[in-house]
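A single protein chain has been removed from this complex, and every other one stays in its place.
And now, subunit A:
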Amino acid sequence: MSPPRLADRFLTWFCAPHLREEVLGDLHERYVLRVQQLGEARARRRYWRDVLAYVHPEFIRRKPSQFPSPTTTTMLRNYLKIAFRTLAKHKGYSAINIVGLSVGMAVALLIGLWLWDELSFDQYHTHYNRIAQVKQHLVNNGEVQTWNTTPYPLAEELRQHYGSDFKHVVLGREEGDHILSVGNEKFTQRGMYFEPQITDMLSLKMVKGSRNGLKEPGSILLAESVAKAFFGDADPINKLMKIDNRMAVKVTGVYEDLPRNTTFHEITFMAPWSLYYNNTEWVRNTPDPWRPNAFVIFAQLNESADFETVSAKIKDAKLNRISSELARKKPAIFLHPMSQWHLYSEFKNGVNVGGKIQYVWLFGIIGGFVLLLACINFMNLSTARSEKRAKEVGIRKAVGSVRTQLIYQFFLESLLVVFFSLILALFWVQLLLPAFNHVADKEVRVLWSNPIFWSACLGFSLLTGLVAGSYPAFYLSSFQPVKILKGARLQAGRWATVPRKMLVVVQFTVSVTLIVGTIIVFRQIQFAQNRPIGYDTNGLVVVPTISADVHNHVDAVKRELLQTGTVLNVAEAATPPTEVWNSSSAFDWKDKDPTLSVDFPVVGASYDYGKTIGWKLAEGRDFSRDFLTDSSAVILNEAAVKFMGLRNPVGETIRWYDQPYKVIGVVNDVVINSPYEQVKPTIFHLSTEPGSTILLKLNPHSSAGDALERIETVFKKFNPSQPFDYTFVDEEFARKFGNEQRIGTLASFFAVLAIFISCLGLFGLASFIAEQRTKEIGVRKVLGASVTSLWRLLSVDFIVLVIISCVIATPVAYYFLEEWLQKFTYHTSISWWVFAASSLGALAITLLTVSFQAIKAALMNPVKSLRSE
């Protein structure tokens, strides 16, 4: 019988409020008349027509307000004043709010800057999207290994037979340390030998000279910093230099230093490949140039080509050219795009399995969560507190505030707090950046002049402010002043606190997960550090030797070093004990499975090598001068014995490049490469060629500083051409843990911050609740409640929440960490006590935080709390 509801709703929407009553009344009255005259159906149709007749400016236009409208700035000024007053009135809350949020923002900013740095890696190069490195997959006993290095004829092969897809193919020698000298001035610098097109490919920014510089045979390009170090402000072009004291070169160009976030940032000079080739005998005279995988090839594709199709095309470029023996490893050539060099560098069984990208994800997620925690705090505290302001809303409305004004006011207040936090956060970031760079081993800078940075900051602040401010703005401003001022309690209902509780659970779940993660990471590092490494790194020093000067007088050097009394043992080795550079596949032994393809790390060493590094022989004997035949003897490690399947290794003969070598001893496994991986089968042989390092065992009774000084004088005497340089093996070895250590440190840093932010929020909430229940506590005390029971009453809610968080966090943390640990062959196990300890820790911190407020409230004199009414 009633007129169409929809029509009424439509009318109420468009019609000006002051006319609504009479218009609706008229319509309804007429509708009743029409029903009597025409029947209901026609009346309804007519009703719609009548409603539409009111769609007219006269009925839509709103009546101007009868109150004076002050200019916007006046009201804004008032809002600001009130906002400042509220902030100042509740200093504790304001501090918790601002500090908590700013810490969260600072963490997010730091991580954001770090991510920016990681993701923009190598983008310095203009042709970033078209450059790739040529790599190969080799099959070794059924396992696919991925090599960054290739044989050098491959470059020419690619140019000749697949040239249509490539703009440039550039061959190079892996980067290495070299001595650069001008007159008597010498520096050890890292550099690479390249074919000349590299300058175009990497779009080097030339400071002096041109990009054609490397086309001259005896030329060198210097990074700006190195040019400055050698020549100061003088013009370096056409100056003469020497590389490694033997190759004379002329400076033909100076390029701007490559920034830290590029793959080649450590390279400070480039010399032509032809120079290297002409001066390196073993490369020129190698019997089969396709055998040594010792060179790097970079390629720039043509505009029309894409990496995948070209990779498929060049897959067999090497296989088609090599001997049947090498072909057993089924080399498959492929392109690894520059955009993946840094973040997707790891291959497992021929498939890219990511790499650093997982840390990008990990820290991205952590940063997001820490920020989330801070925002949750902010929202929890501002909503909890806003309930206290209901009276203010009542008064404001009673004296004539319009709802929109209240909405503006609450939004402005929360925005103000967020912007204070942003400023504080930027301050934290600036303060923490040096320490952060140190830990993360980065050169991250705040992108002050980047508009993206600023819009992200401001956009985020705006969002947080609006989200956190929306509850008081929309909910509180809807109260009816009569009810509030009459003193009716806000009927919030039992569900009102549920979102707040859920947020607390989220916070503590994240925090507990982070604590567990930190403990596991450090336990894994500890586990690998405690692994027996098979030799003694204490007081072991490595001196790199680039020229052969020391080798030629090695006996004299040794004699003089021992005479100083600071050195116990001296040995020469092809590689430092923490690295392996050579490996060989040309091994054969009795009963070798012919299908087995091998690749043993090979360490060439002098007499006394074993004594110097302090390895332990399991069987047989060390190399000795007493046996002339030792020049064709080898020592195997236990892994090699196991791999070869030798029952009685000592005395066996193995063949290397068809030369017989006698096994004279077996050593306990020595950890050379990653401390997380299995020890590879390794072969040690007596080498007479110049090694690249001298190993020294210092006398533990002499001070290291004094010893090094004396050692330096000896080296200066025999090898004046090279600047004296040394590394301690234990430091070098510790560096193998660098990555994990870094993650551990950063994770613990974030875990501490997460806990801090969560507790800050909890502290605020606890004090708020204690304040809300002041009267209740007073009454309970009067009726005889003890302090303990009151303390329990106030704390138990929070404890339950934290226990729920621990229950959620345990499986989550277990899942992710188990996955992380599986990456390491040699890894610790996750034991239950880690979870128990983290949960107990979280509970203890919660109790401490909440108890402070609870006990304060419980100790209060009930007379004071009850008298106030």
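Observations on the structure shown:
Everything below uses one rule, namely that a contact is a pair of C-beta atoms (placed from the backbone, for glycine too) under 8 Å apart; a residue touches a chain by one contact, two chains touch by 3 or more; residues count from 1.
Following the convention adopted for this analysis, contacts and distances are computed from a predicted model.
Missing from the rendering is one chain, named in UniProt as "PadR family transcriptional regulator" (options: "PadR family transcriptional regulator", "Carbon-monoxide dehydrogenase medium subunit", "Acyl dehydratase" or "Aspartyl/glutamyl-tRNA(Asn/Gln) amidotransferase subunit B"). Residue-wise, the contact with the chain that is not shown comes from A:22, picked out of A:22, A:303 or A:658. Checked against the full complex, the candidates A:33, A:312 or A:807 give a single residue touching the omitted chain, namely A:33. With the whole complex as reference, residues 21-30, 32-33, 49-54, 56, 58-59 of subunit A touch the missing chain.
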